[in-house]
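This is the structure, below, for whatever I ask next.
Note that one protein chain of the assembly has been removed; the remaining protein chains are unaltered in position.
Lettered A and B in written order, each chain numbered from 1.
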């Protein structure tokens, strides 16, 4: 077993080498192109296209065989697939333009009707008594294991052309996907650009058919691109990540399937890509769900922390003679639950902001804590002042609004406004609490 | 009667299964289409595969009920997962669907391979089914006296459930499809309806898959409703029509599957595939010929409109010639400077001149005159003058006809509209003088009686237009 594993991973076997090389290149190209279709909000066009290719494959086989040729030659089949795929795209556009049927239904109509036609033609193909027709069904599920060196070369050339087109027209495609109207206003031939992009999708889809099959080729176009978006906010980086993810997924899937030949390679490739999506969805550094949850939690914690210090500062400010503040009194100041307050206090004392007298449940600010609390309170009151003066907000509401704003605003804006108010109040003076009505002064 | 091998015992049941599946799917499909969720049907029907395989692996039996439950659960899960990824991950709706259903489908394929040692679960069966084997697996119903295929029984139940759902909750479905917020505000949960619909789609997909394959489910979920959508504007009619279309295409599909290959010397082909092709044909027919939305009727209507505008134009031109002759005489008697409107008219008006004036060709003008005289609006001008009979035929044909009384009345109405519009555009809209005629020329053909009265009222019933010509009023003659 381990010997077999080694043989696969070191690509000693010629056949394995061809298969892994072919699918990896395909994954790379599909990831790249998929980014553009995803951003153009056409993620599922590949789905319709792949299904629409089936009648072309079966038809090409029938015609080639009827004319006495070798029906199963890949170029002929792919040519047939391309023709009927393009027909499918044109039909979708016609339906969308000439009727009131929306894009999704148009995709569905083409997908199912063309596929039905393909299945019907396949039904005839299987009667042709040539014995070799069975291979056609591999286009539905994909059968990477039968890939020949010639097939892999075809994939490599087609993928390379697609990748080159995408790189050469990168900025034009970027503009097309982002702001079609602006592209038109600048005199770009929008329809032509769109046609080029769709042709690239057609080529990748058709070439991918035989690697992973027509139900799953859509996965190669959609999954890596959707996964990449979780990691970055930059288009070029997203395209690189998607390509790498697509390539890795294909590599892993094909390798697993080479090691355990019973497992279908198409399914394995998609599952590998799907796993990549799951990981990205959870821990993608930009938009991953867990990362976002964690960030929100951090924000909430820091807000709690600031509120706590401010409350303490204000309690000491009201009565400068007191030494410490009891837990129960603190609890009444805000709608904190006991558990939450407990956690906040523990953390603050661990970080050295407050000192805790455990037996009496009393708390006091450390020197460091007092400086920080003073800074926070000052900032909060500056904000309140700003809101009262410039935003016409009633003093009763100011506290809540200032709370909401000061935690979410950009630091540079806070700095700007603080300088603005500093100039009026002087650098160090602590503004009075606007709610206090002179009590604190 | 039928020129091919048709066996009611076999083909009858196949068609019955196909029709049931088609009707069950298209009932729900109408609402999917209107909610722009057609592709969710596609996703769900692909994704039931792992449910079937998983249920088999867990329960270890091929018992239908387990597989049914498993598949339905995964089907609903597809909808939920897509929603979840779309909302939580901020992923494009289509893409999140694509991610979910391809991954599920792939895992289903994998499970089938793993289970292959123990059971024969053909993935091909999922995609394009085995409707041809419908009659082989029958249940006996002694009290009915016949044996009904199991598939037909199951599909009948599903169709009944779907029909009941659509029938009982028609109003709720309608409101929640049209305006989900309104539905929620008026006291029932739109999302409840949404998930009920999704569940039924999953149930239908699963029930159909083993008999007809998911390709037919997808086709019948989308194509007949889309066809019906082109034919009618009313939801109730749309639902009924789509069921009819679905049933007809199921029947036609089976016939096609038997007949068409025989032309080329083959045996029959996959019925499920042909059924969706038949639905596609129905869609294409509607696309081309639907009375309101169809391509050809629209072309014909446009052509007819252009044609009737031309006829109107010829009629009014004849009226203007008459008018200028009338006014021209009276004017030349009094003052010769104020006849500017008439000076453009040449002394002998012929068909080529009319064609030139109306920017069209002689052929069209001749046809328009023929049409007008058929409708009794004009009559040949020289019929009662003996002198002209000797003239060459080509000359005679290019001489213009005269208006009949009916024709004059109609022409007066149109000219009245035209001049009222000119007056309105000058006084109320400040349209530039040089464009006045062109704008009014367009509107005059679309002005009905009511609009004419309003125009008259708003322009204070003028008797002459901005160019100084009288505004005729056929009612006061």
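Rule of thumb we're sticking to: a residue touches a chain if its C-beta (ideal position, glycine included) is under 8 Å from a C-beta of that chain, and two chains touch if they have at least 3 such contacts.
Heads up, the rule we're going with is that contacts and distances are computed from a predicted model.
Undergrad: With one chain of the assembly withheld, which option in "Fluoride-specific ion channel FluC", "3-ketoacyl-CoA thiolase", "Manganese/zinc/iron transport system ATP-binding protein" or "PRC-barrel domain-containing protein" matches that chain's UniProt protein name?
TA: "Manganese/zinc/iron transport system ATP-binding protein"
Undergrad: Considering the whole complex, which of A:26, A:77 or A:235 touches the chain not shown?
TA: Checking the options A:26, A:77 or A:235, the one contacting the hidden chain is A:235.
Undergrad: Which residue among B:85, B:455 or B:471 touches the omitted chain?
TA: If we include the chain that is not displayed, B:455 is the one touching it.
Undergrad: Could you please point out the chain B residues that touch the chain left off the display?
TA: 90, 292, 297-298, 301-302, 305, 421, 424, 428-429, 431-432, 435, 439, 442-443, 446-448, 451, 454-455, 458
Undergrad: Using the document's contact rule, name the residues of chain A that touch the chain not shown here.
TA: Chain A touches the chain not shown through residues 39, 41, 168-169, 171-172, 174-175, 177-179, 181-182, 184-188, 229, 232-235, 237-238, 412.
Keep in mind that, in the parts below, only the chains that are shown with their structure count from here on.
Undergrad: Would you mind pulling out the distance in Å between where the CA atoms of chain A average out and where those of chain B do?
TA: About 38 Å, centre to centre.
Undergrad: For chain A, which residues count as touching chain B in their complex?
TA: Within the complex, chain A contacts chain B at residues 38, 41-44, 47, 95, 98-102, 104-105, 107-109, 111-124, 127, 137, 140-141, 215-216, 218-219, 221-223, 225-226, 229-230, 262-264, 266-271, 273-274, 277, 281, 287, 289.
Undergrad: Can you check the complex and tell me which residues of chain B touch chain A?
TA: Contact set of chain B toward chain A: 33, 36-39, 41-42, 46, 85, 88-92, 94-99, 102-103, 105-107, 109-110, 113, 123-124, 127-128, 215-216, 218-219, 221-223, 225-226, 229-230, 257, 261, 264, 266-270, 272-277, 279-280, 283, 287, 293, 295.
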